[in-house]
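The structure that follows is given in the form of structure tokens.
Only one protein chain is missing; all other protein chains are in place.
Let's turn to chain A:
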Amino acid sequence: MRNRPTRRVLASAAVIVATLALTSACGDEEEPPAGNGEPVSFDITFDGDTVTPRGAEETIAKGSDIELVVEADKPGELHVHSSPEQQVEYGAGTTTIPVKLANQAPGVVDIESHDLDQVVIRLTIR
């Protein structure tokens, strides 16, 4: 009788170890293709109080830079929630804004309109 609790503890421990091994064995991610040096281009259009796209989900490869081609009826500001954060300005008309993201670690970067307080593009970097 005396060693039954010990055996229970051992059994529980075995299950825990086995399941942990299970959880950490899965989930290997495949390597995305590396950036080829050309910035990835995204179009953004501001018209009055609306922006297109809105909350668009995009994915780029780790090591890529992007450029935002902004067409707007009035000047404004975009926030790029990378690490560190970046803020870029655009004028009325069409502005092409290069944004450096090549040094950004994998993660999710929101590009947000400061004036409308809306997420324009949700960019996943893999």
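Following the convention adopted for this analysis, a residue touches a chain if its C-beta (ideal position, glycine included) is under 8 Å from a C-beta of that chain, and two chains touch if they have at least 3 such contacts; residues count from 1.
Quick note on the criterion: contacts and distances are computed from a predicted model.
Selecting from "TIGR03915 family putative DNA repair protein", "Chemotaxis protein CheW", "Fenitrothion hydrolase" or "Transketolase C-terminal domain-containing protein", the unshown chain of this assembly corresponds to "Fenitrothion hydrolase" (UniProt protein name).
Residues 5, 8-9, 11-12, 15-16, 19-20, 22-24, 26-29, 54-55, 57, 79, 81-89, 97-100, 104-110, 112, 114, 117-119, 122, 124-126 of chain A touch the missing chain (whole complex, contact as defined above).
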